[in-house]
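Note that this complex is displayed minus one protein chain, with the remaining chains in position.
The chains carry the letters A, B and C, assigned in the order they are written, with residues numbered from 1 in each.
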Amino acid sequence: MRWQVRKSPHDWVTLLFAIFALLALQPATLAHAAEKKTLKIAFRAAETGFDPQKIEDRYSVGICENIFDSLITYDWLARPVKLVPQIVEAVPTGEEGGTRFTFRIRPGIYFADDPIFKGKRRELVARDMEYAIKRFRDPANRSPYSWLFEDRVVGLDEFVAAAKKSGKYDYDVPVAGLKVIDKYTISFKLKEPDYTFIYFFAMPNVVPVAREAIEGYASDTMGHPVGTGPYVLKEWVRRSKIVLEKNPDYRGHVLNAQYADPADPWDQEAIKYLGRKTLPLIDRIEISPIEEEQPRFLAFMNREHEYIEETPFAFVPQLLPNGKLSPEMQKRNMRVFREEAPETTWDVFNLDDTVVGGYQSQNIGFRRALVLAHDREQEIAIVRRGQALAAQSPVPPGIIGFDPTFHAIEQEYNPARAKALLDMFGYIDKDGDGWRDLPSGAPLKLTYKYRANEESARQQAELWAKCLADVGIRMEAIAVQFADLLKDRKVGKYQMSGIAWTADYPDAQNFLQLLYGPNTNISNDARFKLPEYDRLYTQALKIPDSPERDQLYREMNRIIIVYAPWRLGVHRIFNHFINQWVLGYKKHPILFTSFKYLDIDAAAQKAGMQQ
Amino acid sequence: MGAYIVRRLWQMIPTLLGVVLLIFFLFNWVGGDPALVLAGKITNAEQIENIRKQLGVDQPYWYQLWVFIKQIVTFDFGRSWATNEAVSNILITRVGPTLTIMIPVLLLETIIGVILAIGVAYVRGTLTDRITMMICTVAMSISFLVYIIVAQYIFGFQLGWFPVQGWSDSFTKNIVTYAPLPILLAVFVSLAPSLRLYRSFFLDEVNQDYVRTARAKGLSEKTVMMKHVLRNAMIPILTNVGISLPGIFVGSFLLETFFSIPGLGREILTAVNRSDFPVIKAATVYLAVVTMVVNLAVDVLYKAVDPRVVLK
Amino acid sequence: MENILQVKNLGVKFRLDGGTIFEAVKGTSFDIPRNSTVALVGESGSGKSVSAMSIVRLLPREQAIVAPGSEVLFNGENLLNATDARMREIRGKEISVIFQEPMSSLNPVFSVGNQVSEVLRLHMGMSMRQAWTRSEELLNEVGIPNPKLRLNSYPHELSGGQQQRVMIAMAIACEPKLLIADEPTTALDVTIQKQILDLIAKLQASHHMSVLFITHDLAVVGEIADTVVVMQNGEIKEQGAAKQIFETPQHPYTKALLMCRPSVSKRPMRLPVIDDFMGAAGLQPAHLAQRARGYAADDEIVLEVKNLSKHFQLKEGLFKKRDVPAVKDASFKLARGKTLGLVGESGSGKTTVGLTLMRLHSASGGEVLFDGVDLLKLSERDFMKYKRRIQIVFQNPYASLNPRFTVGQILLEPMTIHKIGKDEQERVQMAMALLKRVGMPEVSFYKYPHEFSGGQRQRIAIARCLTMKPDVLICDESVSALDVSVQAQVLNLLQDLQDEYKMSYIFISHDLAVVKYISDQVMVMSDGDVVEVANSDEIYLNPKQEYTKKLLGSIPKGWQEDKAA
Partner (left out) sequence: MSAVLTSNTTAAPIHQASPGLWTLAWRRLKRDKVGMISLVVVAFFLLMIVGSYTGLIARNWSKEVGVSYANPSFLAGAVNLEAAKTESREGAAKIPYVDLSDIDPLAPRYKEWEERTAKIKVTETPRSETLLFGGDKWGRDVLQKAIKGAQTSIFVGLFAALIATIIGTTLGALSGYLGGRVGDLMEWFYNVFSSIPYILLILAFAAVFASSPAMADFRGVPMVIAILGLTGWTGIYRLIRAEFIKHGSREYVKAAEAIGASHGRRMFVHILPNVSHVCLVQLSQHVVQFIKAEVILSYLGLGVPVDAVSWGTMLAEAQSELVIGKWWQLAAAGISMAILVTAFSMLTDSLRDALDPKIK
């Protein structure tokens, strides 16, 4: 029972040192990149993993973009964006009235070498694509992108239903609309015409995967991506470090200068440094996610990273006073790439809500008054630090279907008009507490839900509260954890909330579907249900890109302005700052990363990093 | 002593059960729906149902609780819902960086704190003593957030003495390059309260009868402080260290987010944001167990410092 | 006779909280001759300890100021001017000290051997091994059994007496010329006290040292001292050879001290108090007349206790519990208007008896018959009626009064609870009357306990009990913490109240003389057992049991004629 050993506090120290020594024994992987061209950058958020069919976040997808090859892709330099083949022979046009899409994979495309192939070279075949598409619908994968192939491909929904019934999701059972014609050819048959379908195949996660790799690494497909792309995952410390290295088996690709803009210096530089070379040129890419803005920015300024994408808005005025590089940045030979991102932010009203919802004149007038009361110029100037364009419709520039001439007075900040509208519909102060009340006389207090740990969301809420107070409306802003916010929005348990949407593919439809009535509980968080809008939407789907379709889009945009299910926000402009030794930099609006088309002046990098 | 340890371990069970119930109640009952986070930006009811089924959150609460308890007993918490990474793997890999920061912090804080405390206790009542205590109070009154923001800016960026952020796989590189600034910050912040506390421990002892005896023996003031007083003051100091010991396994999420340290604190924060229940539950249970085991270990270690302690 | 130490004109002041200065010692002078024992006697606050501590300069540096002109000459060297280094050489080697509380005076985390050998290594330059061997010899010399094993023990593993022996071993380790013993036996039981006194006397002789013995207890002084110095309020009232002090005290204060303390051999109607000597009045007849004590056959029995027992339960191991008996089958009777004395050493269970019979502890067995009702079997509600009829006065007057209550609140509370008096006004009047009765001014009603001295507080505690007009009053070491002169006052008060209200007392004390003085019947307890119950005169004159004899034999006898011879 009693310890006779004389223990002194020193034993403590010894113990702790022992623990230390153990920690020190961790294998020190000193990957010394003597000759290698190494790129180091930060991601704004942590990745989740690299199983293309299981992921959604842009950072994980961005990594997949470099490990896997989608069938088709976007031309690197062409603006507006243009689809080009990547591993297929041609970009299919919708046959049979936009219901059939057939891809012919080029023979001789091989997967990167991996132990799972047991030393044999593994060629990419059409079956791999079929397998990947079926994976999207496999309940076991819980794919966030399963909606891409829902209610579209002939026989696929029935196949899934049957699998659900039998309890076995059998990949070997053929699906009529998902036909492997020969070793290299796969053909899709759709239930309804859908010309946007082709874009799916340029998405970096709609990529063929090797079944034996998926099944072989079944327990951790997230950590064992095996693809045909230019890079392989060398090292992955989750949420801390991602290292990509050149795939030695990669066939190589070249820069297509055909669509380059001769007036664009970035294009010209890309051609100068990358033209006629077999790409990729970077040997090793090290990525660390840094979620806090200050350290991410300071790390870049400290030359710890090659470039910084989506520089936090707060720092931009200092680096780009009046749109020009600051003297400090000039001294560092820094360059800036400004990107009008294919994304839109907006505030959504819950149309099912008794206060902000409804389709009566009074309801419409109330929402429109709220929109008019919101000072969007301040949003741009202060929340976005001038790095944004006012959104005139949900469709951002650079997206097919964007109409540069479309803008409406109903989106222009005008508190006088807002007040007039509120007065007109009886939203006046009835109980004399200084705040407007509902026409019924009941007190009016709006709630706005925003994401708890996001400073810009808070600022947005602050702006709302301020603007509404100016027109006499009381608003309460509630900070909610991300998961709760999603839940509340999905089930319509909110009045107002802020959202952003980035294009999955460059077509206006990707944005306009967000208000399609039947998409309520799916993606239509506004729960907007207007038969006229739905009619226009379904009609537009059946038509390929044409002036006729643009007209339909314009009509839909007008309805959005009139019924105001949203208060349109902005299209953000992102500033990517690049160190001088990074050569041929360009940012594609839809694709996530630039690693495939990039070079580094290793000597300049060494000199620069040491400064 | 064996019986004592067995009894203490036995007593942990109801506490652990309470932790389990509280966490289960807080997160399963009232927390967000993980299915929605995982479902993606375009989703439908069927898919959400499918996800809920896969996660088992469609089961009745009692069943989920049963599964949870089974997980605890088998030490198998399954996989993270968000990243599909094995939860045990998450905990194991994250605790290393956290300890790399926190062990030096605790060591330095304790050692420096004790040394300074002896110093000021020796000169108690003088101007030096009062100024030191004043500095401590002022230092304690500034928010940790301010320290981090300012220090990262000044020492990491302006002066460039340390990297702004980062972490590597090499322990040596971490401890030499990346860890010093966060460690120094944490030490600086925790030193002031420790110093004040330790000083009061020393002063408590200085007025004890045995100190008078030691002086009556003819011992020098230095020997009295360094031998007789120190050894006795180590008992409450050890208690204090014992209290903060479980904390080193949690780490500071502020430090970890600002300095990009892939530690446990940051992981917990992310897990909560993502409603990643398996990670939250496992982390909580693990930390609760660590807390209890550490407390037990400290109590047993007491025996070594304080011969009066009887373990029964 | 040559003096080893001369204290000349010593003055010590204390800086108190808030800048006030307290003069603890006011210019005292006394000498300590070689090879003799000097006793410094006085009540608390007399400055006796301060005088002794200033010899070795162990007073708290921040507060104590030694008056200029003071001299402490040790072999002719003024210690007050010595350097710190010189003082360190002297302490523990030339002059060593033992203190009142051996438990707290030993460092709890170092072994006995470590602490004894430390002083040897420091002053005698011994190696660890030599020091260890010598320590063993020293422990042997001070009478610690199995010294080799005890060297590795920690202080808490020793009994109080052994701890004090260790302190003594440490003190004599370097053959000091002077040993200062600051109340070394006050915290000890009477039998142990006797042993320690004998040990000090023996060592004084064998080591040829001088002893400065500080105590409040004149009886102890009589046993040991050659010279006696009596102090009061920082001044020396009288000093001289022991014989002279005890036989022909000159100063009234000395006389008072000698008379106030109850002695085993005498039992006056009233104890004399200091004022009786200091004032003009002098001794009254009551101080000389003897009181007869003892139960009479026709005494009405108020309380009868049968086979009372109390066990405490200790948790052990995983589920086991161990019974520790504190009181075993105690039976006794209490007669109306009489006092039952309960004596025993610490841990004998005497206090537990008191607390258990009034249900402050739950009893494990037995009966407490009060008015024929077994109090132990009553429900909480029924017991309430009896609660006020048995009351208790605790030992520590500083702890038993709620410091946040005014005296008025303290006195009114029981009356309010038991609905005594028809309204608040009447209760206040009753409280005022009681205050007066216990000898406190009415203005005390509005004051807080901390404004009163120990004796006054004990009076307030007694008044609190009186508000309920109890039949039985339990005095649990109620006068033990008081100075001799105050003790006499409180004892007189208790006696007066008993005479007036015909209350019965259960008087619990370790002080055999006090018990002898106040009790009619005495019950001796040891380790939870009742050793002996008898009328007090009988038990003191004619103890039946061995234990009782041993106990009585340990009482300091004060000045003995034979010693002088």
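Here, contacts are C-beta pairs under 8 Å (C-beta built on N, C-alpha and C of every residue); 3 or more make two chains touch, one makes a residue touch a chain.
The structure presented is a predicted model; accordingly, all values stated were derived computationally and were not measured.
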Shown chains that the omitted chain touches within the full complex: A, B, C
Residue of A:Gly216, A:Gly386, A:Gly492 or A:Gly517 in touch with the missing chain, whole complex considered: A:Gly386
Which residue of C:Ser54, C:Ser400, C:Ser485 or C:Ser536 touches the chain not shown here: C:Ser400
Candidate in contact with the missing chain, chosen from A:Leu255, A:Ala461 or A:Ile499: A:Ala461
Of A:Tyr110, A:Tyr171, A:Trp266 or A:Phe406, the residue in touch with the unshown chain: A:Phe406
Touching residue (missing chain; options A:Val480, A:Met496, A:Leu512 or A:Ile590): A:Val480
Which of B:Leu9, B:Ala45, B:Val67 or B:Val150 contacts the chain that the document leaves out: B:Val150
On chain C, residues whose C-beta touches the chain left out of the figure: 17-19, 355, 358, 360, 384, 387-388, 391-392, 394-396, 399-406, 408-409, 412-414, 417-418, 424-425, 428, 432, 442-443, 445-448, 450-451, 461, 464, 468
Interface with the undisplayed chain - residues on chain A: 293-294, 297-298, 312, 314-315, 317-318, 321-322, 360-361, 364-365, 368, 377-378, 381-382, 385-386, 405-410, 412, 414-417, 419-421, 423-424, 451-455, 458-459, 461-462, 465-466, 469, 475-481, 484, 488, 558-559, 561-562
Touching residues on chain B - with respect to the absent chain: 14-16, 18-19, 22-23, 26-27, 30-32, 134, 137-138, 140-146, 149-150, 153, 157, 200, 203-204, 250, 253-254, 265, 268-269, 272, 280, 283-284, 287-288, 291-292
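Simple rule for what comes next: only the chains that are shown with their structure count from here on.
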Rounded Å distance between chain B and chain C, as computed from the means of their C-alpha atoms: 50
Separation of chain A from chain B, taking each centre as the mean of its C-alpha atoms, in whole Å: 36
Multi-chain contact sites of chain C, meaning residues that touch two or more partners: none
Two or more partner chains touched - positions in chain B: 3, 305, 312
Chain C - residues contacting chain B, complex: 56, 58, 62, 87-93, 96-97, 99, 101, 104-111, 118-119, 122-123, 154, 156, 167, 170, 315-318
Touch list for chain B against partner chain C, complex: 3, 6-7, 10, 125, 208-210, 212-220, 228, 231-232, 235, 305-308, 312
Contact set on chain A toward chain B in their complex: 1-3, 5-9, 11-13, 16, 19-20, 23-30, 46, 48-49, 51, 54, 56, 139-140, 142-147, 150, 220-223, 235, 237-241, 288-292, 294-296, 298-299, 301-302, 304, 453, 481-484, 486-487, 490, 501, 513, 519, 521-523
